[in-house]
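Our next item is chain A:
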Amino acid sequence: MRTDAPVLSLRGATKRFGGLVAVNDLDFDVAEHEVMGLIGPNGSGKSTTLNLISGALPPTSGGIALRGTPIENLPAQEIARKGVARTFQLVRLLPSMSVLDNVRAGAVFGHRRRWGAEAETHALRMLKLVGLDRRAHAHTGELTYIDTKRVELARVLASDPEVLLLDEWLAGLNPTELEEGIALIRRLRDDGRTIVLVEHVMDAIRSLCDACVVMSSGAKIAEGTPDEVLSDPEVIRAYLGDDDDA
Partner candidate 1 sequence: MKRRTLLNTTVALTLSAALAGPALAQETLKIGAVGPKTGPLAGGAAVTHWPNIELWSTEVNERGGIDVDGTKYMVEIIEYDDQTNPSETISAVTRLATQDEADFILAPYSTGLNLAAAPIFDRFGYPQVTSTASTDRVGELSDQFPNLFFLLGQNSEIVGDAVEILTELREAGDIGNRVAMVNVADAFGIELAASAKPIFEEAGFELVYETSYPLGTPDLSPVMKSAKDSEPDAFVAWSYPPDTFGLTEQAVIEELDVGVFYTAVATAFPAYKQRFGAAAEGVMGIGGVNAESESFQDYAARHMEVTGQAPDYWASGMMYASLQILEQAITGAGTIDRDTVTQYIKDNSFDTVMGTIEFDENNNNPAYWTVGQWQGDAFRGVASTGREGAVDPILKDGWE
Partner candidate 2 sequence: MIRADGRTLALVALVLAVAACLPLTGSAYWLSLGISIAMYTVLTTSWALFSGPTHYISLATAAFFGVGSYTTGIGIEYLPYWALPPIAGVLGAVMAALVGLATLRLSGVYFVIFTLGLAELVRQVIIWFQNISGQKGIYVLTKITEAQIFWQLLGLAALVYAAGWAIGRSRLGFALRIIGDDEEVARHSGINTARAKVALFMVSGAAAAVVGAVLAPRFVYIEPSTAFTPMLSFQVVIMALLGGTGRLWGPLVGVIPFTFLWEAISASFPNQTTLLLGVSFLVIVYLLPRGFVGLIEGTRRRMRAREAFA
């Protein structure tokens, strides 16, 4: 398996909402088995970028490719099938279904499509992976906050994605939960998954990411290892400037 060819690459990706440029001419690559952190102050266009990749929004211009195949004009479900799976900034579960069925949704319709007993065992495996296998038949309403996040993660994993997009997956967790969360993602990294992580929690970024892209006002302002970018003066300025109106 070639590791030098990027799994996911963005070239000049741009999104305009009327006059507002939310994402401006963005380039970056995500290599196989790499955890890429997408960071930047609030409103810098990180989530919009994830939306472009996952197909929630079509880009105004520019290209997005998955293993060299352009996906920028595909609808979300096609992109999901090609192997890009995402979580949502605010957890979205399927409220009328059990935990297991939530995860089954990913197993049945995702990148690798399973059905019947195979889908169920796979879903259970994913639940075990996130540490929820004992609550498989619980109702989603009974779960704690972190457990809902785990379910969502398991659903996404169940589709065997090529690229995993995690949108502030660690946000809102208390310190203990945060620790568990980071450990969970580290385990995924160690399994060799390719992950794009939009995150605010700096500890997580430092300990999890192989590479980082820093965005400000829709544009990339820095790229490199976490230590490199977090010491970049422009990045610091961007964050500090953000602090003023935060």
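Operating definition for what follows: a residue touches a chain if its C-beta (ideal position, glycine included) is under 8 Å from a C-beta of that chain, and two chains touch if they have at least 3 such contacts; residues count from 1.
Picked so that all candidates are chains of the complex that A comes from, given by their letters.
This is a predicted model, so every value here is computed, not measured.
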item: From 1 or 2, the one in contact with chain A within this complex; value: 2
item: Touching residues (chain side chain A, partner candidate 2) in the complex; value: 54-56, 75-77, 80-81, 85-86, 88, 92-97, 104-106, 108-111, 113, 115, 155, 159
